[in-house]
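Apart from one protein chain that is not included, each protein chain of the complex appears where it belongs.
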Amino acid sequence: MSRTVVRATVNGEPVEFLGGGGQSLLDALRDELRLTGSKEGCGTGDCGACSVIVDGRLVCACLMLAPEAEGKRIETIEGMADNGHLHPLQHQFLEHAALQCGFCTPGLLMASKALLDRNPDPTETEVRYWLAGNMCRCTGYDKVVRAVMDAAADLRQAEKTA
Amino acid sequence: MSGVDYVSPTSIPDALKALQTDGARLMAGGTDLLVQMRGGRTKPKLIVDLKRIPGIADIREEDGGFVIGAAASGASIGEHEGLRSAWPGVVEAANLIGSTQVQGRASLGGNLCNASPAADSVPALIAAGAICVIAGPNGQREAPVETIQSEPGKTTLARDEVLVAFRLPMRPARSSDAYLRLIPRTEMDIAVVGADVSVTLDAAGKCTAARVSVGAVAPTALLVEAAGAALIGSSFDEDALTKLEAAVAAAAKPISDKRGTADYRTRVAAVLARRAALIARDRALGAKA
Partner (left out) sequence: MSDGNQPPAGFKVVGHRPIRPDGVDKVTGRAQFGADFHLPGMLTGRIKRSPHAHARIVKIDTTAAEKLPGVKAILTGEDFDVGAGGEIEAGESASAMKDVAANCLAKGKALYQGHAVAAVAATLPEIAAEALDLIEVIYEVLPHVIDVDAAMADDAPVLHGDMFTKGVTPRPDKPSNIAQRYVMGRGDVPGAFAAADVVVEGSYTTAAVHQGYLEPHACVASWGADGQSTIWSSSQGQFLVRAMTARILNLPLSDLKVIPAEIGGGFGGKTTVYLEPVALALSRKCGRPVKIVMSREEVFLASGPTSGSSMDIRLAATKDGRITAADMTLRYQAGAFAGSPVHLGCMTAFACYDVENLALVGYDVVSNRPKVAAYRAPGAPMAAFAVESAIDELARKLNMDPIDLRLHNAVKDGAKTVYGATVRSSAFVETLEAIKAHPHYQTPLKPGEARGVAAGFWFNIGGESSAAVHVDEDGGATVVSSNPDIGGSRASMAMMAAETLGLPIERVRCTVADTTSIGFSGSTGGSRVTFATGMAVVEAAKKVVDDLRRRAAETWECDIAQVEWRDGAAVCLDPSKDVKPLSLKALASKSAKTGGPIAAEVSLNAQGAAAGYGVHVCDLEADAETGRTTILRYTAAQDVGRAIHPSYVEGQLQGGVAQGVGWALNEEYVYSRNGLLENAGFLDYRMPVASDLPMIDTILIEDKPNPRHPYGAKGVGEVPIVPPLAAVSNAISALVGQRMTSLPLSPAKVLAARSGG
(Lines give C-alpha, C1' and ligand atoms only; values in the text may rest on other atoms or scores of the structure.)
Protein backbone atom coordinates (compact mmCIF):
# COMPACT_ATOMS: atom_id res chain seq x y z
CA MET A 1 0.00 0.00 0.00
CA SER A 2 3.02 2.26 0.01
CA ARG A 3 2.00 3.89 -3.28
CA THR A 4 -1.49 5.19 -3.90
CA VAL A 5 -3.12 7.15 -6.68
CA VAL A 6 -2.63 10.89 -6.31
CA ARG A 7 -4.83 13.33 -8.22
CA ALA A 8 -3.60 16.83 -8.84
CA THR A 9 -3.60 19.60 -11.41
CA VAL A 10 -0.30 20.15 -13.18
CA ASN A 11 0.01 23.19 -15.44
CA GLY A 12 -3.77 23.35 -15.67
CA GLU A 13 -4.23 19.72 -16.65
CA PRO A 14 -5.72 17.12 -14.31
CA VAL A 15 -3.22 14.32 -13.70
CA GLU A 16 -3.11 11.04 -11.79
CA PHE A 17 0.02 9.29 -10.68
CA LEU A 18 1.24 6.77 -8.14
CA GLY A 19 3.02 8.15 -5.11
CA GLY A 20 3.88 7.12 -1.59
CA GLY A 21 5.75 8.35 1.46
CA GLY A 22 8.94 7.24 -0.25
CA GLN A 23 8.56 9.50 -3.27
CA SER A 24 9.07 13.21 -3.44
CA LEU A 25 6.93 15.37 -5.65
CA LEU A 26 10.06 15.78 -7.76
CA ASP A 27 10.31 12.00 -8.24
CA ALA A 28 6.65 11.96 -9.27
CA LEU A 29 7.03 14.84 -11.72
CA ARG A 30 10.15 13.41 -13.32
CA ASP A 31 9.61 9.66 -13.19
CA GLU A 32 5.83 9.27 -13.24
CA LEU A 33 4.73 12.29 -15.29
CA ARG A 34 8.01 12.55 -17.26
CA LEU A 35 8.12 16.29 -16.65
CA THR A 36 11.90 16.39 -16.48
CA GLY A 37 12.19 20.17 -16.68
CA SER A 38 12.35 20.31 -12.88
CA LYS A 39 15.88 19.23 -11.99
CA GLU A 40 17.42 17.52 -9.01
CA GLY A 41 20.62 19.32 -8.05
CA CYS A 42 20.75 18.25 -4.42
CA GLY A 43 17.58 16.56 -3.17
CA THR A 44 17.86 18.49 0.08
CA GLY A 45 16.26 21.84 -0.67
CA ASP A 46 19.55 23.70 -0.93
CA CYS A 47 19.82 24.45 -4.66
CA GLY A 48 16.30 25.28 -5.88
CA ALA A 49 16.70 23.53 -9.26
CA CYS A 50 13.41 21.72 -8.59
CA SER A 51 11.43 24.86 -7.71
CA VAL A 52 7.73 24.57 -8.53
CA ILE A 53 4.70 26.55 -7.46
CA VAL A 54 2.09 24.67 -5.42
CA ASP A 55 -1.21 26.46 -4.75
CA GLY A 56 0.57 29.74 -5.38
CA ARG A 57 3.52 29.03 -3.07
CA LEU A 58 7.06 28.47 -4.28
CA VAL A 59 8.44 25.17 -2.98
CA CYS A 60 11.24 22.74 -3.67
CA ALA A 61 9.61 19.70 -5.23
CA CYS A 62 12.28 17.56 -3.57
CA LEU A 63 11.04 18.65 -0.13
CA MET A 64 7.43 17.73 -0.67
CA LEU A 65 6.08 14.18 -0.70
CA ALA A 66 4.27 13.02 -3.81
CA PRO A 67 1.03 12.15 -1.97
CA GLU A 68 0.91 15.64 -0.47
CA ALA A 69 0.08 16.83 -3.97
CA GLU A 70 -3.42 15.38 -3.70
CA GLY A 71 -5.87 18.06 -4.79
CA LYS A 72 -3.14 20.66 -5.29
CA ARG A 73 -2.55 23.01 -8.19
CA ILE A 74 1.04 22.64 -9.38
CA GLU A 75 2.91 24.86 -11.82
CA THR A 76 6.16 23.68 -13.40
CA ILE A 77 8.55 25.11 -15.98
CA GLU A 78 6.77 23.14 -18.69
CA GLY A 79 3.72 25.33 -18.17
CA MET A 80 5.45 28.69 -18.12
CA ALA A 81 5.23 29.49 -21.81
CA ASP A 82 1.69 30.23 -22.91
CA ASN A 83 0.75 28.16 -25.94
CA GLY A 84 4.24 28.43 -27.33
CA HIS A 85 4.66 32.10 -26.40
CA LEU A 86 7.52 32.67 -24.02
CA HIS A 87 6.85 34.38 -20.70
CA PRO A 88 8.66 37.74 -20.38
CA LEU A 89 11.02 36.10 -17.87
CA GLN A 90 11.97 33.42 -20.37
CA HIS A 91 12.44 36.06 -23.01
CA GLN A 92 14.65 38.23 -20.80
CA PHE A 93 16.76 35.28 -19.65
CA LEU A 94 17.55 34.66 -23.31
CA GLU A 95 18.13 38.34 -24.14
CA HIS A 96 20.49 38.80 -21.19
CA ALA A 97 22.34 35.49 -21.67
CA ALA A 98 21.28 34.79 -18.09
CA LEU A 99 22.04 31.12 -18.50
CA GLN A 100 25.12 29.17 -19.40
CA CYS A 101 24.62 25.46 -18.75
CA GLY A 102 20.90 25.95 -18.19
CA PHE A 103 20.49 23.33 -15.47
CA CYS A 104 19.43 25.77 -12.76
CA THR A 105 17.38 27.82 -15.22
CA PRO A 106 13.97 26.14 -14.82
CA GLY A 107 14.15 26.58 -11.05
CA LEU A 108 15.35 30.16 -11.33
CA LEU A 109 12.53 30.97 -13.72
CA MET A 110 9.88 29.45 -11.46
CA ALA A 111 11.27 31.26 -8.43
CA SER A 112 11.42 34.53 -10.36
CA LYS A 113 7.85 34.06 -11.50
CA ALA A 114 6.71 33.49 -7.92
CA LEU A 115 8.47 36.73 -6.97
CA LEU A 116 6.96 38.84 -9.74
CA ASP A 117 3.53 37.34 -9.11
CA ARG A 118 3.56 39.01 -5.68
CA ASN A 119 6.02 41.86 -6.14
CA PRO A 120 5.87 43.46 -9.58
CA ASP A 121 8.57 46.02 -8.82
CA PRO A 122 11.30 44.39 -6.74
CA THR A 123 14.60 46.08 -5.92
CA GLU A 124 17.88 44.40 -6.82
CA THR A 125 18.33 43.43 -3.18
CA GLU A 126 14.85 41.91 -3.03
CA VAL A 127 15.56 39.90 -6.16
CA ARG A 128 18.86 38.66 -4.78
CA TYR A 129 17.42 37.57 -1.44
CA TRP A 130 14.33 36.00 -2.98
CA LEU A 131 16.56 33.98 -5.32
CA ALA A 132 19.09 33.03 -2.63
CA GLY A 133 17.61 29.53 -2.63
CA ASN A 134 18.39 29.07 -6.31
CA MET A 135 22.04 28.29 -6.84
CA CYS A 136 23.69 29.04 -10.12
CA ARG A 137 27.33 28.11 -10.48
CA CYS A 138 27.84 29.48 -14.00
CA THR A 139 26.71 33.09 -14.17
CA GLY A 140 27.69 34.77 -10.92
CA TYR A 141 24.00 35.87 -10.85
CA ASP A 142 24.69 39.27 -12.48
CA LYS A 143 22.79 38.62 -15.71
CA VAL A 144 20.11 36.61 -13.90
CA VAL A 145 19.28 39.55 -11.64
CA ARG A 146 19.24 41.96 -14.58
CA ALA A 147 16.96 39.64 -16.54
CA VAL A 148 14.49 39.43 -13.66
CA MET A 149 14.48 43.21 -13.18
CA ASP A 150 13.91 43.77 -16.89
CA ALA A 151 11.17 41.13 -17.06
CA ALA A 152 9.49 42.87 -14.14
CA ALA A 153 9.60 46.13 -16.09
CA ASP A 154 8.18 44.38 -19.17
CA LEU A 155 5.33 42.96 -17.13
CA ARG A 156 4.57 46.35 -15.55
CA GLN A 157 4.55 47.92 -18.98
CA ALA A 158 2.25 45.22 -20.31
CA GLU A 159 -0.05 45.77 -17.32
CA LYS A 160 -0.20 49.50 -18.09
CA THR A 161 -1.00 49.08 -21.76
CA ALA A 162 -3.49 46.25 -21.16
CA MET B 1 13.05 6.64 0.80
CA SER B 2 11.51 3.27 -0.05
CA GLY B 3 8.29 1.54 0.89
CA VAL B 4 7.08 4.32 3.14
CA ASP B 5 3.38 4.71 3.87
CA TYR B 6 1.72 8.10 4.06
CA VAL B 7 -1.41 9.31 5.83
CA SER B 8 -2.83 12.78 6.24
CA PRO B 9 -5.32 12.66 9.12
CA THR B 10 -7.94 15.40 9.33
CA SER B 11 -8.28 15.52 13.11
CA ILE B 12 -6.01 15.43 16.15
CA PRO B 13 -7.49 12.14 17.41
CA ASP B 14 -6.87 10.54 14.02
CA ALA B 15 -3.31 11.82 14.04
CA LEU B 16 -2.75 10.45 17.53
CA LYS B 17 -4.13 7.13 16.40
CA ALA B 18 -1.87 7.00 13.34
CA LEU B 19 1.05 7.81 15.58
CA GLN B 20 0.54 4.49 17.38
CA THR B 21 1.80 2.66 14.27
CA ASP B 22 5.27 1.22 14.59
CA GLY B 23 7.80 3.42 12.79
CA ALA B 24 5.41 6.38 12.45
CA ARG B 25 6.87 9.88 12.12
CA LEU B 26 5.04 13.16 12.27
CA MET B 27 5.52 15.62 9.48
CA ALA B 28 4.64 19.29 9.37
CA GLY B 29 6.53 21.17 6.62
CA GLY B 30 8.80 18.20 6.01
CA THR B 31 11.85 20.34 5.21
CA ASP B 32 13.98 18.53 7.79
CA LEU B 33 12.31 15.11 7.66
CA LEU B 34 12.67 14.64 3.91
CA VAL B 35 16.33 15.60 4.03
CA GLN B 36 16.95 13.10 6.82
CA MET B 37 15.10 10.37 4.91
CA ARG B 38 17.04 11.15 1.80
CA GLY B 39 20.33 10.88 3.66
CA GLY B 40 19.27 7.59 5.23
CA ARG B 41 19.50 9.09 8.73
CA THR B 42 15.91 8.18 9.49
CA LYS B 43 13.83 5.38 7.99
CA PRO B 44 10.20 5.87 8.97
CA LYS B 45 7.62 3.27 7.99
CA LEU B 46 4.70 5.67 8.11
CA ILE B 47 4.56 9.42 7.65
CA VAL B 48 1.75 11.20 9.43
CA ASP B 49 1.24 14.52 7.65
CA LEU B 50 -0.38 17.02 10.01
CA LYS B 51 -1.20 19.71 7.49
CA ARG B 52 -4.74 18.57 6.69
CA ILE B 53 -5.85 18.94 10.30
CA PRO B 54 -8.10 22.02 10.37
CA GLY B 55 -6.44 24.98 12.10
CA ILE B 56 -3.00 23.42 12.50
CA ALA B 57 -1.49 25.76 9.95
CA ASP B 58 -3.49 28.83 11.04
CA ILE B 59 -2.51 31.93 12.97
CA ARG B 60 -5.15 33.56 15.13
CA GLU B 61 -5.43 36.21 17.83
CA GLU B 62 -6.69 34.95 21.17
CA ASP B 63 -7.00 36.68 24.54
CA GLY B 64 -4.90 39.54 23.27
CA GLY B 65 -2.10 37.18 22.29
CA PHE B 66 -1.55 34.90 19.34
CA VAL B 67 -1.92 31.22 18.63
CA ILE B 68 0.37 29.98 15.87
CA GLY B 69 -0.47 26.54 14.52
CA ALA B 70 2.44 24.13 14.74
CA ALA B 71 2.40 23.61 10.96
CA ALA B 72 1.93 27.26 9.93
CA SER B 73 4.57 27.98 7.28
CA GLY B 74 7.24 30.62 7.61
CA ALA B 75 5.73 32.39 4.63
CA SER B 76 2.29 32.67 6.25
CA ILE B 77 3.86 33.84 9.51
CA GLY B 78 5.72 36.52 7.59
CA GLU B 79 2.54 37.67 5.90
CA HIS B 80 0.61 38.10 9.18
CA GLU B 81 0.47 41.84 9.88
CA GLY B 82 -0.61 41.56 13.51
CA LEU B 83 2.09 39.09 14.37
CA ARG B 84 4.70 41.15 12.60
CA SER B 85 3.94 44.22 14.60
CA ALA B 86 3.61 42.48 17.99
CA TRP B 87 6.43 39.93 17.65
CA PRO B 88 8.85 41.10 14.96
CA GLY B 89 11.66 39.02 16.46
CA VAL B 90 9.65 35.81 16.29
CA VAL B 91 8.64 36.59 12.72
CA GLU B 92 12.16 37.44 11.56
CA ALA B 93 13.50 34.28 13.17
CA ALA B 94 10.82 32.17 11.49
CA ASN B 95 11.56 33.87 8.19
CA LEU B 96 15.26 33.11 8.39
CA ILE B 97 14.67 29.36 8.19
CA GLY B 98 15.92 28.36 4.76
CA SER B 99 15.19 29.81 1.36
CA THR B 100 12.03 31.30 -0.08
CA GLN B 101 11.16 27.76 -1.17
CA VAL B 102 11.70 26.37 2.31
CA GLN B 103 9.65 29.23 3.75
CA GLY B 104 6.68 27.93 1.80
CA ARG B 105 6.78 24.77 3.92
CA ALA B 106 8.90 25.06 7.05
CA SER B 107 7.01 25.46 10.34
CA LEU B 108 7.72 26.49 13.90
CA GLY B 109 6.53 23.09 15.14
CA GLY B 110 8.98 21.30 12.91
CA ASN B 111 11.79 23.70 13.74
CA LEU B 112 11.32 23.02 17.46
CA CYS B 113 10.74 19.25 17.24
CA ASN B 114 13.67 18.68 14.89
CA ALA B 115 15.58 19.78 17.99
CA SER B 116 18.59 21.26 16.28
CA PRO B 117 20.60 23.43 18.69
CA ALA B 118 20.85 25.94 15.84
CA ALA B 119 17.13 26.21 15.03
CA ASP B 120 16.45 29.88 14.30
CA SER B 121 12.95 30.19 15.64
CA VAL B 122 13.57 28.50 18.97
CA PRO B 123 15.54 31.28 20.74
CA ALA B 124 12.89 33.72 19.52
CA LEU B 125 10.05 31.60 20.89
CA ILE B 126 11.87 31.09 24.18
CA ALA B 127 12.57 34.79 24.61
CA ALA B 128 8.94 35.47 23.73
CA GLY B 129 7.83 33.18 26.55
CA ALA B 130 5.90 31.06 24.09
CA ILE B 131 3.95 28.08 25.39
CA CYS B 132 3.51 24.83 23.48
CA VAL B 133 0.08 23.28 23.23
CA ILE B 134 0.57 19.52 23.13
CA ALA B 135 -2.07 16.88 22.45
CA GLY B 136 -1.70 13.33 23.72
CA PRO B 137 -3.76 10.23 24.36
CA ASN B 138 -4.76 11.65 27.74
CA GLY B 139 -5.74 15.07 26.48
CA GLN B 140 -3.99 18.35 26.09
CA ARG B 141 -1.12 19.85 28.08
CA GLU B 142 0.91 23.03 27.89
CA ALA B 143 4.65 23.51 28.35
CA PRO B 144 7.09 26.38 27.87
CA VAL B 145 9.15 26.13 24.69
CA GLU B 146 12.41 26.01 26.64
CA THR B 147 11.37 22.68 28.18
CA ILE B 148 10.92 20.89 24.86
CA GLN B 149 14.41 20.34 23.43
CA SER B 150 16.44 17.95 25.59
CA GLU B 151 19.54 17.32 23.48
CA PRO B 152 20.42 17.59 19.79
CA GLY B 153 17.73 15.73 17.86
CA LYS B 154 15.69 14.85 20.95
CA THR B 155 12.67 16.39 22.67
CA THR B 156 10.77 15.85 25.89
CA LEU B 157 7.59 15.14 23.94
CA ALA B 158 6.32 11.61 24.49
CA ARG B 159 6.34 9.25 21.54
CA ASP B 160 2.55 9.49 21.33
CA GLU B 161 2.20 13.26 21.62
CA VAL B 162 1.60 15.88 18.96
CA LEU B 163 2.67 19.50 19.20
CA VAL B 164 -0.39 21.40 18.02
CA ALA B 165 0.30 25.11 18.47
CA PHE B 166 2.27 27.85 20.17
CA ARG B 167 0.69 30.49 22.38
CA LEU B 168 2.33 33.89 22.41
CA PRO B 169 1.23 35.98 25.39
CA MET B 170 -0.44 39.38 25.18
CA ARG B 171 2.06 42.16 24.61
CA PRO B 172 2.20 44.96 27.19
CA ALA B 173 2.72 48.48 25.83
CA ARG B 174 6.27 49.38 24.79
CA SER B 175 7.32 45.78 24.17
CA SER B 176 9.21 44.29 21.30
CA ASP B 177 11.77 41.67 20.33
CA ALA B 178 14.56 41.05 17.84
CA TYR B 179 16.43 38.03 16.54
CA LEU B 180 19.89 38.08 14.97
CA ARG B 181 21.99 35.24 13.71
CA LEU B 182 25.47 34.92 12.31
CA ILE B 183 26.02 32.94 9.16
CA PRO B 184 29.03 33.11 6.86
CA ARG B 185 26.88 33.72 3.79
CA THR B 186 23.88 36.03 3.61
CA GLU B 187 21.35 33.21 3.26
CA MET B 188 20.93 29.45 3.15
CA ASP B 189 23.20 28.66 6.11
CA ILE B 190 22.56 27.12 9.49
CA ALA B 191 23.12 29.61 12.30
CA VAL B 192 26.64 29.62 13.71
CA VAL B 193 25.11 31.62 16.54
CA GLY B 194 21.60 33.01 17.09
CA ALA B 195 20.37 35.43 19.74
CA ASP B 196 16.96 36.82 20.57
CA VAL B 197 16.00 39.49 23.07
CA SER B 198 12.46 40.39 24.08
CA VAL B 199 11.90 43.51 26.19
CA THR B 200 9.23 45.67 27.78
CA LEU B 201 9.95 49.30 28.64
CA ASP B 202 8.30 51.79 30.95
CA ALA B 203 7.24 55.22 29.84
CA ALA B 204 10.72 56.56 30.55
CA GLY B 205 12.31 53.92 28.34
CA LYS B 206 13.62 51.86 31.23
CA CYS B 207 13.54 48.11 30.81
CA THR B 208 10.92 46.48 33.02
CA ALA B 209 11.06 42.96 31.60
CA ALA B 210 13.54 41.14 29.43
CA ARG B 211 14.16 37.62 28.23
CA VAL B 212 17.29 36.64 26.36
CA SER B 213 17.81 33.38 24.52
CA VAL B 214 20.73 32.16 22.45
CA GLY B 215 21.01 29.32 19.97
CA ALA B 216 23.84 27.15 18.60
CA VAL B 217 26.00 27.69 21.67
CA ALA B 218 24.85 24.65 23.67
CA PRO B 219 23.10 21.31 23.03
CA THR B 220 19.79 23.19 23.11
CA ALA B 221 18.76 26.80 22.78
CA LEU B 222 19.34 28.52 26.13
CA LEU B 223 17.19 30.89 28.13
CA VAL B 224 19.82 33.13 29.78
CA GLU B 225 18.01 34.55 32.76
CA ALA B 226 21.04 36.46 34.01
CA ALA B 227 21.25 38.24 30.68
CA GLY B 228 17.64 39.32 30.93
CA ALA B 229 18.23 40.41 34.53
CA ALA B 230 21.17 42.56 33.38
CA LEU B 231 18.79 44.62 31.27
CA ILE B 232 15.90 44.92 33.72
CA GLY B 233 15.94 48.27 35.44
CA SER B 234 18.45 49.70 32.99
CA SER B 235 18.12 52.16 30.14
CA PHE B 236 20.32 49.93 27.99
CA ASP B 237 23.40 51.81 29.14
CA GLU B 238 26.88 50.51 28.49
CA ASP B 239 27.10 48.96 31.92
CA ALA B 240 23.92 46.92 31.45
CA LEU B 241 24.95 45.84 27.97
CA THR B 242 28.37 44.76 29.19
CA LYS B 243 26.70 42.69 31.89
CA LEU B 244 24.35 41.24 29.30
CA GLU B 245 27.30 40.24 27.16
CA ALA B 246 29.11 38.70 30.10
CA ALA B 247 26.02 36.73 31.10
CA VAL B 248 25.58 35.37 27.58
CA ALA B 249 29.26 34.47 27.26
CA ALA B 250 29.15 32.73 30.62
CA ALA B 251 26.07 30.74 29.70
CA ALA B 252 27.38 29.68 26.28
CA LYS B 253 28.85 26.19 26.22
CA PRO B 254 29.44 25.73 22.52
CA ILE B 255 31.33 23.04 20.68
CA SER B 256 33.78 23.57 17.83
CA ASP B 257 32.50 22.03 14.63
CA LYS B 258 32.39 22.53 10.90
CA ARG B 259 30.28 25.64 11.37
CA GLY B 260 32.42 27.49 13.90
CA THR B 261 34.81 27.29 16.78
CA ALA B 262 33.73 27.41 20.42
CA ASP B 263 35.63 30.64 21.08
CA TYR B 264 34.17 32.37 18.09
CA ARG B 265 30.64 31.28 18.97
CA THR B 266 30.93 32.50 22.54
CA ARG B 267 32.27 35.85 21.46
CA VAL B 268 29.71 36.39 18.74
CA ALA B 269 26.79 35.24 20.91
CA ALA B 270 27.54 38.14 23.23
CA VAL B 271 27.83 40.58 20.32
CA LEU B 272 24.55 39.47 18.78
CA ALA B 273 22.72 39.56 22.11
CA ARG B 274 23.82 43.16 22.65
CA ARG B 275 22.78 44.16 19.15
CA ALA B 276 19.44 42.37 19.44
CA ALA B 277 18.76 44.08 22.76
CA LEU B 278 19.26 47.50 21.18
CA ILE B 279 17.09 46.67 18.20
CA ALA B 280 14.35 45.33 20.48
CA ARG B 281 14.55 48.51 22.54
CA ASP B 282 14.33 50.75 19.49
CA ARG B 283 11.37 48.78 18.21
CA ALA B 284 9.66 48.99 21.60
CA LEU B 285 10.16 52.74 21.66
CA GLY B 286 9.07 53.20 18.10
CA ALA B 287 6.19 50.80 18.09
CA LYS B 288 4.29 51.73 21.21
CA ALA B 289 5.82 54.86 22.65
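Lettered A and B in written order, each chain numbered from 1.
Please note the rule applied: a residue touches a chain if its C-beta (ideal position, glycine included) is under 8 Å from a C-beta of that chain, and two chains touch if they have at least 3 such contacts.
Computed from a predicted structure; not experimentally measured.
Every visible chain touched by the undisplayed chain in the complete complex is listed here: A, B. Across A:19, A:37 or A:67, the single residue that touches the chain missing here is A:37.
Between the chain not shown and the residues A:77, A:114 or A:155, the one that touches is A:77. From the set B:16, B:143 or B:190, the residue in touch with the chain omitted from the display is B:190, counting the whole complex.
Within chain A, the residues in touch with the undisplayed chain are 22, 30, 34-44, 46-47, 49, 76-78, 80-81, 86, 90, 93-97, 99-106, 109, 124-125, 127-129, 131-146. Touch with the hidden chain on the side of chain B covers residues 1-3, 38-39, 182, 184-190, 192, 257-261, 264, 267-268, 271-272.
In the analysis below, only the chains that are shown with their structure count from here on.
Residue ranges on chain A touching chain B, taken from their complex, read 1-2, 4, 20-24, 43-46, 48, 51, 54, 57-60, 62-65, 67-68, 70, 111, 114-115, 129-134.
Within the complex formed with chain A, the residues of chain B that make contact are 1-6, 8, 27, 29-31, 34-35, 38-39, 44, 46-47, 49, 51, 73, 75, 98-102, 104-105, 186-188.
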